[in-house]
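My questions all concern the structure below.
One protein chain omitted, others in place.
Up next, chain A:
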Amino acid sequence: MASYAEETVKFMKLALEQAKDALVNLEVPVGCVFVEDGEVIASGRNRTTETRNATRHAEMEAIDFLVEQWQKNGLSPLEVSERFSKCTLYVTCEPCIMCAAALSYLGIKEAYYGCGNDKFGGCGSILSLHTSCSELPTSELASSKKGFKCTGGIMASEAVSLLRSFYEQGNPNAPKPHRPLTQQV
């Protein structure tokens, strides 16, 4: 088991490198890597400020890279789906509801994350989109819905301290003064 944990830490460190890169670029410091057969095949980090698109999370960046790459190589949707099913994701923060749903649509094999995401986590904190859900008995398509194994708490303190330094320096992108939406509308 020691070597297994060693590998997990190795890949999480690479994900943390991505997160640091985000921090340097004034982005929310979350990073990830996709690993297939023990090799990193894609990495990503938040680009929400740069793109002004709040959906450009680390996972989405890496996913788009892979889809583009595999498509260039002429892989069919089915082949891409097979490749994703062999992928393990290492991400510094629990995937949000959006990313967890995306990962479930792709049918990845497994995910490891650093810190939990108690505001919008989609892998157990708020919703559990990683579990192959049998809550939809009415749907004949539930069978095609795959879950993925998800393990949290890998180097969580490193991930948290990156996020902390970001929020201490202030999110330059957040509306000021920060106030709840109900007062704005």
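Basically, a residue touches a chain if its C-beta (ideal position, glycine included) is under 8 Å from a C-beta of that chain, and two chains touch if they have at least 3 such contacts; residues count from 1.
The working rule: contacts and distances are computed from a predicted model.
Missing chain, UniProt protein name, picked from "WGS project CCBQ000000000 data, contig 00049", "Inactive tRNA-specific adenosine deaminase-like protein 3", "Exosome complex component MTR3" or "Serine/threonine-protein phosphatase": "Inactive tRNA-specific adenosine deaminase-like protein 3".
For the chain missing from the display, the contacting residue among A:L106, A:C123 or A:A159 is A:L106, taking the whole complex into account.
Touching residues on chain A toward the chain that is not drawn are 48-55, 60, 63-64, 67-68, 71-72, 76-78, 80-81, 96-102, 104-107, 118-120, 122, 126-127, 129, 135-136, 138-139, 141, 144-146, 170, 172-176, 181-182, 184-185.
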